[in-house]
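Just one protein chain is left out here, and the rest sit where they should.
Chain lettering (A, B and C) follows the sequence in which the chains are written, and residue indices restart at 1 in each chain.
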Amino acid sequence: MAKLNLVKALNLALMQEMQRDPDVLVIGEDVGVDGGVFRVTEDLHRTYGSKRVIDSPLAESAIIGTSVGMALYGLKPVCEIQFSGFAFQCFHQIENHAARYRNRSQGRFHVPMVMRMPYGGGVRALEHHSESEEQFYAHIPGLKMVIPSGPRNGRALLAAAIRDPDPVVFFEHKALYHAHKEDVPDEPETMDIGRAQVVSEGDDLTLVAWGGMLRVAREAAETLEQEDGVSCDVIDVLTIAPLDRETIVRSVSKTGRAVIVHEAPRSFGPGAEVAASIMDGAFLSLEAPIARVTTHDVPFPGFAREKANVPDVARVVGAARETLAF
Amino acid sequence: MAKLNLVKALNLALMQEMQRDPDVLVIGEDVGVDGGVFRVTEDLHRTYGSKRVIDSPLAESAIIGTSVGMALYGLKPVCEIQFSGFAFQCFHQIENHAARYRNRSQGRFHVPMVMRMPYGGGVRALEHHSESEEQFYAHIPGLKMVIPSGPRNGRALLAAAIRDPDPVVFFEHKALYHAHKEDVPDEPETMDIGRAQVVSEGDDLTLVAWGGMLRVAREAAETLEQEDGVSCDVIDVLTIAPLDRETIVRSVSKTGRAVIVHEAPRSFGPGAEVAASIMDGAFLSLEAPIARVTTHDVPFPGFAREKANVPDVARVVGAARETLAF
Amino acid sequence: MPRTPLEPRFTVEYLSILDAEGNLDSALDPGLPGAELKRLYRAMLLARRLDERMVRLQRQGRTGTFAPIKGQEASQLGSVAVLRPTDWMVPSFRETASMIWRGWPIEKLLLFFAGHLEGGQPAPDQRDLPITIPVSTQLPHAVGLAYAAQYRDDDVVVMAYFGDGATSEGDFHEALNFAGVWHVPVVFVCQNNQWAISVPLKKQTNSKTIAQKALAYGLPGIQVDGNDVLAVYAASREAVERARAGEGPTLIECVTYRLGVHTTADDPTKYRTAEEVAEWERKDPLTRFAAYLKKKRLLEDGLEAQVDEEIAAAIARFEATAPADPLVMFDHVYAELPPELKAQRETLAETLRSGEPGRREKHEPSPPMRGQRSGRR
Partner (left out) sequence: MPRTPLEPRFTVEYLSILDAEGNLDSALDPGLPGAELKRLYRAMLLARRLDERMVRLQRQGRTGTFAPIKGQEASQLGSVAVLRPTDWMVPSFRETASMIWRGWPIEKLLLFFAGHLEGGQPAPDQRDLPITIPVSTQLPHAVGLAYAAQYRDDDVVVMAYFGDGATSEGDFHEALNFAGVWHVPVVFVCQNNQWAISVPLKKQTNSKTIAQKALAYGLPGIQVDGNDVLAVYAASREAVERARAGEGPTLIECVTYRLGVHTTADDPTKYRTAEEVAEWERKDPLTRFAAYLKKKRLLEDGLEAQVDEEIAAAIARFEATAPADPLVMFDHVYAELPPELKAQRETLAETLRSGEPGRREKHEPSPPMRGQRSGRR
């Protein structure tokens, strides 16, 4: 058991999965000698060599496309797209191929690959380095879309994603990389993909969040507890798709109210599906409209304005109070 | 006033807008000499020449990317992506640039371009030729996303899109191209982008649809009227983004019940936003959960199975009856 | 302005062995045994006859849109024939001849074009990727397969097909560049059939040849007469041997011509002249190869009837295929059905049981996608 931040925890998962299975390899821009621009692949190159830890040329479509080929052959590539903002360059390889080969070949092939991408704001970055694009992947049949919220579940979910027989898009929030440390067991650990977690329990309101927003939701729950005496279920979604509707619906059936927090823009965003699913499953329990606290429907602004764009505790608390007062 | 099908009506819009404004040009694969694989650009080449009607090399990203450059210079390119299934190749040019140049340049530049794409199923086509990808565009701030449902509004909306100062993704349903004819005025006609239309009125239920599904919704409304004595508001959304929430909410505030019909897969699809928006605006009027009738969360199947995938009148009527019986 | 030319200077070569009358340049003869020559010709003939038959099936509404290969038989068979079964073949959407050579049953191809994905399923031991529709996107897969083979130290070569239009896509570029850097055993076979739907090569690229595009990646590139099955064979064998010997990738440009429609939705009279087509008909790869075989007394009698029978039998099997079970659309999305998908499947199963919409569909001749076809060809 060691105290690790998210970067080190993800690195541990990669180290151990590569150790465990010689078919696992890592590919991306600067993932080798440099250890990745965020150091998630640090030392893999030294340990496993340049055939298994591939510094690719600068071309996202070929990173995903060649990985699809490797996966069809039986390998298990873990690709890194340097920032999620540059994954639109390979979006066709993801949608046309990674997500579809199992279906196209009617089960003759499958594509056991992981597409790791740092995402999210709050790190004073240039354009295309702060966005949250989970919605785009969540809407593609055949893909799984996972976003951990901390070192321990990050490590366990990444290991699970690597072992998963299907393609997984794996988002890592940049602001979480160094945000906090957690105890992470030395022994390999996995978690089920497709399951949300209730990370704290309450009766009055359900807060639904993931990735970088989980901390915001938890702090909002604390504030509400302390200042309003309101107790919340806080749900860490973890797998965006396939969405664990059951856990979310069960909670809202109890609380009757929900606030969804995400960093993607609001309109046609992932919160809409969560809200619609809650309505499908818990309509009669609903005591107020489901609130969504999100970034605005604008291109992510320059970082001098990002605090006003990314949901913070005050906005979540405000939305919760409105919901409770409805 | 002539009776035109959708292909001819769109062609008329292009002809007239090119006549009206020398900055309008057309670019895409096979749009010139061949007149487009669906003949929407027929005769433009003959009339306006190969400098204004450009048969481009086979590269979607460059079609959009060079058009962005032309638009920055002051031209008004109307691009054709041969099938919407191949637009993921240029998704980065759309998201990174077409949608963002106004913002990136803080208003110094804007991108008055139209991206036409045939979409939708029911035409016995090969893979990637039957999908409905409106959700992906609707979620991108800075873009507009328009889908006409017939010849007359198709012509008027395309003309409006060409005149619009912002980038518009314009979907044309393949099954509508030859489906029916309508009277289309000879004089140029436009319609406001951003407005939904109530195409038939009723009190018991709101049916929300667009593009190829409008016909299905209308027929379902007729069936419900005849067989169940139920009267429906049928809303033709027309502009997916920015969504005309007001019109939809107003209707559901009256009817209390809604069924949304779309051809995109269900999960994280456009219906979720429509449903969530209705909940935001008409929560207290809601008498039943909002139903979504959609394609399944699967890669669009080979056409031998497409009828079982695309929503049809029976499925919409079924969902409506469940909603009414709730 | 004077400047220093850099070494090496670059050249691209052209290879042709059989001329249009079937005369052999014996210095270049790849020296195939008679049986192999006969097998190649039979495959070319079968491909030609099937192609014609498939166009008719589509016209009758018994299959959907399909891309004929008439004129490209030599390019496909001359190249695919040098592969071993343990090698990999990566098609685009117009490799009927290559696929049949690799063992795809004809009825399966028909099923595929009739909208049943079952028809696109490679056999368990078959090292072929299924048909890829989005142009050029299969090329990085071929490079990935080759990388994996090299990684596993397998004695495997990968051959990937694409058209002239495909060379304009970014994926072509990225794939060849990765292949060059990784030095993997892959052979890129471009069938330059002069047209990408209605767009002629000169509007596709300002490059004089496709072969010279290899120079951008530090790869060898060669242009061959793609209607000359022996030239294609010779160039492909050399490239495959190089790849197998660890000497990296090659780009082969087969200069050929699509004699028929782009797909069954296309009307080529809109964009090209009858004279151009006639000129290429004189370079027909079958006529030329038949003339050569005749001189060598290797042309068998009754071959047409033989292949027609084979095709007819396959069509009969295709026609006897059970209707598509809609529920199969859920079977191959994930290894395991997630709950939401399970629910959707159950709802559809219920609907089907109740006999309502989405019932099992037979290959019914409903209106196909209407494009440009005027019916004139």
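Heads up, the rule we're going with is that a residue touches a chain if its C-beta (ideal position, glycine included) is under 8 Å from a C-beta of that chain, and two chains touch if they have at least 3 such contacts.
Bear in mind that the values here come from a model prediction, so they are computed numbers and not experimental data.
With respect to the full assembly, the chain omitted from this view is in touch with A, B, C. Set against the missing chain, the residues B:Met15, B:Leu72, B:Ala179 or B:Val198 yield one that touches it, B:Leu72.
Within the full complex, the residue among A:Ala125, A:Ala241, A:Ile278 or A:Ala320 touching the omitted chain is A:Ala125. In the complete assembly, the contact with the undisplayed chain comes from A:Asp297, out of A:Glu182, A:Glu219, A:Asp280 or A:Asp297.
For the chain missing from the display, the contacting residue among B:Asn5, B:Thr41, B:Ser56 or B:Thr323 is B:Ser56, taking the whole complex into account.
One chain of the complex is left out; on chain C, the residues touching it are 1-6, 9-16, 27-28, 168-174, 177, 180-181, 183, 203-209, 211-213, 215-219, 222-223, 234, 238. Panel shows chain A; residues 29-30, 32-39, 55-62, 85-86, 89, 123-129, 174, 177-178, 266-267, 296-299, 301-309, 312-315, 318 of it touch the chain omitted from the view. Within chain B, the residues in touch with the undisplayed chain are 25, 51-52, 56-57, 59, 61-62, 64-75, 77, 92-93, 96-97, 102-110, 141-142, 144, 164-166, 194, 242-243, 245-246.
Heads up, the rule we're going with is that only the chains that are shown with their structure count from here on.
Ranked by separation of Cα centres from chain C, the top chain is A.
Work out the mean CA point of chain A and of chain C, and you get 40 Å between them.
Here the CA centre of chain B is 34 Å from the CA centre of chain C. Each of the following residues of chain B touches two or more other chains: 85-86, 89, 127-128, 267, 296-299. Residues of chain C in contact with two or more other chains: 117, 120, 134, 170-171, 328, 333, 340-341.
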